[in-house]
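The complex is shown incomplete by one protein chain, all other protein chains being positioned as in the whole.
Going in written order, the chains are labelled A and B, and every chain counts its residues from 1.
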Amino acid sequence: MAAWLVRRLAASIAIVWAVATLTFFVIHLARGSPFLPEQSQHTDLATLDRLRREWGLDRPLPEQYVLYLRNLVRGDLGESFGLRRPVADALADAIPHTFTLAFAALLIDFAVGLALGIYQAVRERGVGDIVLGNAALFVNSMPTFWLGLVLLLVFAQRLHWFPVGGPSDPVLCPRVDSLPCLLDFAWHLTLPALTLGLVGAAGTARYQRAAMLEVIRQDYVRTARAKGLRERRVLLVHALRNALLPFITLVGLTFPFLLTGAVLVEWVYAWPGMGRLAVTAILQRDYYVVTGAALVTSAMVVLGNLIADVLYAVADPRIRVRGA
Amino acid sequence: MNLWNWLALGGAAVMALTIVAEIRRHTRTSVAGRRFFRHPTATPGLFVLAFFVTVALAAPLVAPYRPYQQIDIDRLADHAPSTRFLLGTDPYSRDVWSRLVYGARISLGIGALAMVVAVTIGAAVGAVAGYLRRWVDPALMRLVDIGLAMPRMFAMLVVVALWEHLAVPVFVLLIGLTGWFATSRLVRAEVLSLREREFVSAARALGAGTGRVIFRHVLPNAAAPIIVSAALGIGNVMLLEAGLSFLGLGVPSPVPSWGNMIADGWHKMAVAWWSSTFPGLAISLVVMALNAVGDALRDALDPRREAA
Partner (left out) sequence: MPTTRLARPLAALAALAALAGLILVAGCERPVGCTGEYCGTIVIASGGEPDILLPPVSEFSITRDVTDQLFLKLADLGPSGNTIGDEDFQPQLAERWEWDAPTTLVFHLDPRARWQDGQAVTAADVAFTYDAYTDSLVNSSFRSSLRHIAAVTTRDSLTVVFRFRQRYPEMFYDAVYHLRILPAHLLREIPRNQWRSAALGRAPVGDGPYRFVAWKAGESIELAADSTFFLGRPHLRRVIWRFTPDQQVAVTQVIAGDADAVEVLVSPDNVQRARADTNLATYPYKGSAYGYVGFNLAMPGDTTKPHPLFGDRDLRRALVMGTDRERLLRNVFGEFAKVPPGPLSQLWWIWDPEIRELPYDSGQAARLLTRTGWTDSDGDGIRDKDGHPLAFRLLLPTTSAIRRQYARLLQEQFRIAGVDVQLDEVDFSLFNERARAGRFDALLNVWNTDPTPSSGFPQTWTPAGFGRSNYGHYDNPDVDRLVDQAVASAANRDQARRAWRAAVETLNRDAPGIFLFATANVAAVHKRIVGVTIRPDSWLALLRTWRIPPDRLTDRDRVER
């Protein structure tokens, strides 16, 4: 087990390194990139000097690459010209917002998805199953940002039930430091999390329904029923436990989706996470921020996969024996 | 919308129905075909796809106005849906229905083309990796791991940020290049099991070279995951393109795409909801149909799975 873990860890680090290298070369190929000293468009002289020194902007490419890696390991992702602060700082402020959004969306995703999937499996081929099944398919096929726009229009602009965007009231709650501010934060979080979560929930529901149905038909469930156990117990204890196993992989698969979907949802709701940071940076041609965000996102995806693999290995002894 | 447009629209619907009926008829004898149509959403899904493709192809007949045409900018902008403008007009007094129909060409076209690029590369890489094994397989699969590490949206954002004035063909190519990784894994798995089969050793015994074996014998039999990938892949590409165009980073004005149509009408949502709503609905419907067809295909072509 330990050997396997070490191998996986090494592989993960290698992947992140590869992504960083690719990013480095891609930026250098692009015209107008600030990595090339004569192309800089920004007049902030002090910052430019610092970058020149620490990133070796006027040195040959291999040297720049080494400095680039060294800076990465030190946590220096460059300087944002638009925000006038180190990229790492800007990302550090933005990541928690993306995480809370993704986490809240994940909660909604699984709560709604699970409930829906179970209900559909139980009422298989019934009216409820068909209607909900198609509705779920429809929601799962929507562009997340479009759903966001529609929800914004109806619930925020027309009905005034929710705010029109942003993470909090800037006057009353610049920081979440009290219960009313926490509630205010949750109120602002509701629509964006719903947007992301519902689209995912639809997919989860479909998956869960199929998984439940497969398990229900299996022998041990029939045995449990024959033993005279009550329907509910049969369902919840036996079927669910085994249908839950692929859930871990589902988390691993959902995570990149959430990070991707978050980009557009954050844009629509002016949510100050990594996605909005990246899009704003693109419009400003703030390259260090764009590449920094892409790199950090990749690292998170790799980490997510690693955790998912570890959890899977822990939960399913068959995996361990195979020594995957 | 005049009479001819309605007639053409009706004709497109009839054509779509005919196509679906023909497909049903021709596949009635095959096991896969019967399994496919056993899915309740398969037929409607096929119909929706056939309908949109037909309408897109027949755009000049179905659309009363040209897509760039700003009909009457001071009197007919943000006009509500009516008999003249089936889905209303956008803030630039362009007929939303006409743009939707021409936009179908762009959005569906980009979806299909990018998918072809992605599936071709993915199938080739997966087949080579699965068949050759040795050092080629781990090397290629590491490449796939790297590709899967960066979410597609971010990869596209990085590329768009660094290249200004991206031409649409390059845009399509790049979308394809960022999306072949999952397909390659599926194809590789399929090829791994296929390579032990008799027809492969027979072909080798007859003196066929590696390339020939892979592309003439193995790959056609690995068609199932490729086809399913393709169907689902188009949907993903359409959603990606819509997102990028919505941000202003995809298809440029004035070319209509369902994504940038949503962007055009976004600011007027409060007073003219139709400009942004209908393109979104269209995307949802088409992707839904693709998902339904993809699901049905997966069950139909995969002999080992039981229908859920």
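What we mean here is this: a residue touches a chain if its C-beta (ideal position, glycine included) is under 8 Å from a C-beta of that chain, and two chains touch if they have at least 3 such contacts.
Keep in mind the model is a prediction, meaning the values are calculated, not measured.
From the set A:Ala156, A:Ala210 or A:Leu311, the residue in touch with the chain omitted from the display is A:Ala156, counting the whole complex. Screening B:Ile73, B:Ala139, B:Val170 or B:Ala202 for touch with the missing chain picks out B:Ile73.
Shown as candidates are A:Asn71, A:Asn134 or A:Thr280; the residue that touches the absent chain is A:Thr280.
Residues touching the missing chain, restricted to chain A, are 41-47, 82-85, 122, 156-157, 160, 163-166, 169-172, 179-180, 183, 231-232, 270, 272, 280, 283-285 (touch as defined at the top).
Residues 68-70, 73-74, 77-78, 91-93, 164-165, 248, 252-254, 264, 267-268, 270-271 are the ones on chain B that touch the missing chain.
Convention: only the chains that are shown with their structure count from here on.
Put simply, the C-alpha centre of chain A and that of chain B have 24 angstrom between them.
The touching residues of chain B, counted against chain A in their complex, run 40-41, 142, 145-146, 148-155, 157-164, 235, 239, 242-243, 246-249, 259, 262, 266, 269-270, 273, 276-277, 280, 283-285, 287-288, 290-292, 306, 308. Within the complex formed with chain B, the residues of chain A that make contact are 11, 14-16, 18-19, 22-23, 26-27, 29-33, 130, 134, 137-138, 140-147, 149-150, 152-153, 157-158, 209-210, 213-214, 256, 259-260, 263-264, 267, 278-279, 281-283, 285, 287, 290-291, 293-294, 297-298, 301-302.
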